[in-house]
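One chain of protein is taken out of this complex; the other chains stay put.
Per-chain numbering from 1; labels A and B assigned in written order.
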Amino acid sequence: MDWTALGLSLRLGLVTVVLLLPLSFLLARWLAFGRFRGRGLVEALVALPLILPPTVVGFYLLVAFGRGSPVGAAFESLFGQPLVFSFEGLVLASLLVNLPFAVQPMQNALAAIPPNVRDAARCCGLSPLQAVRRVELPLALPGIATAAVLTFAHTLGEFGVVLMVGGSIPGETRTISIAIYDRVQAFDEPAAGSMALVLLVTAVIALGITNTLARRAAGRTGP
Amino acid sequence: MTAAGLAVRLRRAAPFALDVAFEAPAGSMTALFGPSGSGKTTVLRAIAGLQAMDEAQVSCGGEAWTDTAAGLTLPPHRRPVGFVFQDYALFPHLTVREQLALSMGHRPAAERAARIDALLELVRLQELGDRRPAGLSGGQQQRAALARALARDPQVLLLDEPFAAVDWALRESLRRELVRLQRALSLTVVLVTHDFEDVAKLASHLVVIERGAVTASGSVQALTGRNAVPGVGGWREPAIALDAVVDAHLHDRQLSVIAAGTLRLEVPAIAAPVGAPVRLQVAAREVILASQRPEGLSLHNVVEAEVVAVEPASHEALRLVHLSVGDIRLLSLVTVDAQRKLALAPGKPVLALIKAVAIEAFA
Partner (left out) sequence: MNRRRFVVGRVFASAVLLVAAASLAPQRAGAQQAQPVRSPAPLVAAASDLQFALDEIVARFERDTGIAPRVTYGSSGNFTRQIEQGAPFELFLSADEAYVDRLAERRLTRDRGTLYAVGRIVLFASHGSPLRPDAEMKHLAARLASGEAGRLAIANPEHAPYGRAAEQALRSLGLWNAVQPKLLLGESVAQAAQFASSGNADGGIFAYSLALAPALRDRGAFVLLPDSLHAPLRQRMVLLQGASPAAERLYDYLRSPAGRAILRQYGFVLPED
């Protein structure tokens, strides 16, 4: 049982959700309410990680952020270690790969808010920021919760991208999904089995909690 | 609170052309009337600051809200307007109290609770303050939306087809409520509607908008009196709408006397007290003309009037006769034959006979 790997996966999931949710909310809002020319293109780009195979994505990310790239070189000169094959690199990859899982539920939830309700918020004396906080956010909460669950669960299970960009370095980028694979390769089935079980239970708990939260949030618009 | 008048001038080219200019006098209820798709709602939204225009000047009580020439556009949350949307647009996740509280950002927190109670009482929703919109009926939602708009202490109240989604019986009571509120709070109200009943019963002023342009504007009484409301004549019969007052009650005869200018009309007894304002509607087809006073009829109202004009009417065998009773205008629909028989021509004195039952009184 590789507790380090489990801890790593949980940290990666948590960090990804915490960083991605606010960024995606802004993007989701822009897509839901903005009326601009390139909207279809942006939506397609956001959905890209859904269609591309993880290893392909991982490969492109490796090329885009490896030490040969401007971003990678800048990071390395700033922090003394390469961006790829590090936890930070995994976070970056995870943020990009989870974009559709975070943006789409939130975008749908926001778009479902009747436009008149948003106008009404402005006509009630709420500034745009207040309107987001007091009206949009509460009404979009089920979508936000879904985005959080999907992102977290997807990150826990992510394999191809993490392996490519992370390199399976024990203690740093060997997440639990890679550790399971590693144990299978080493013909250590008991260890692989127990870790897989822990991963499954964790995912189920995470899903259960957030689904309950989502249901409660939705229930608050009843009588 | 003193009411403030609204001056509006809007121009836009796309997606459909709009070019309107009108004024809503302080403390009046001005109806924006016209067929669906004529741009009325767009105008209302532009007044609220929800819609951008190519050129716009909107000012209230002399204070400019929008002036594209000067590059000024106040955002909606900085305009003292209350907006009641057609579908009410209540916040699904908040109780009625919370919705009102949200609108009271301009008031210190300590004052809000009392004010909320007062508003709930005003719209008669005291018992339902802790309900969410999903637990309210259509009429209750409408009153909640109204209360929310009023919670802002607005100078102008904007309503978009407020009675469209409501059944007839509820509509009448909601109309009364709106009139009552307007008088109590001396608000300037702009009301968008495609139902002329709203105009006839509620509005003091009328702006007719057809295909993005103003085709008539003025007081309801004057416009109806001249049968000068475009677009309506086609499907609605000519009728006058008058601002009147309850003059007296004749309890033993179960009649009430309504006065408008020098005109005195008897109608079946109505519930309003003496001195209360009343809206009268008289359809032109209900007005009989006579050259001499009749005897032995069930008729209550025999009015001395003078012919002002005779116009063609919807049918070639009919004529619309414009009459004046002092400052008040009446309309009468007669046959060509009758016109000849009575020799009706401008300047001729004539008696207008109006059945008490034919007078619609809205109080």
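Assume a contact is a pair of C-beta atoms (placed from the backbone, for glycine too) under 8 Å apart; a residue touches a chain by one contact, two chains touch by 3 or more.
Quantities reported herein were computed from a predicted structural model and do not represent experimental measurements.
Asker: In the intact complex, which of the presented chains make contact with the chain not displayed?
Answerer: Even though it is not drawn, that chain still touches A.
Asker: Looking at the full complex, which residue from A:L6, A:L62, A:V132 or A:M195 touches the chain that isn't shown here?
Answerer: A:L62
Asker: I'm checking contacts with the chain that's been left out. Which of A:A5, A:L31 or A:V84 qualifies?
Answerer: Spelled out, the listed residue whose C-beta touches the missing chain is A:V84.
Asker: Please identify, in ascending order, the residues of chain A that touch the omitted chain?
Answerer: Its contact residues with the unshown chain are 11, 14-15, 17-19, 62, 66-68, 72, 76-77, 79-82, 84-88, 91, 167-172, 174, 182, 184-188.
FYI, only the chains that are shown with their structure count from here on.
Asker: Rounded to the nearest whole Å, what is the centre-to-centre distance of chain A and chain B, using the mean of the C-alpha atoms as each centre?
Answerer: 55
Asker: Which residues of chain A touch chain B in the complex?
Answerer: Chain A reaches chain B through residues 114, 116-117, 119-128, 130-131, 134-135, 138-139, 220-223.
Asker: What does chain B use to touch chain A in their complex?
Answerer: That would be residues 45, 48-50, 75-77, 81-83, 85-87, 89-93, 99, 102-103, 105-106, 131-132, 134-135, 148-149, 151-152 of chain B.
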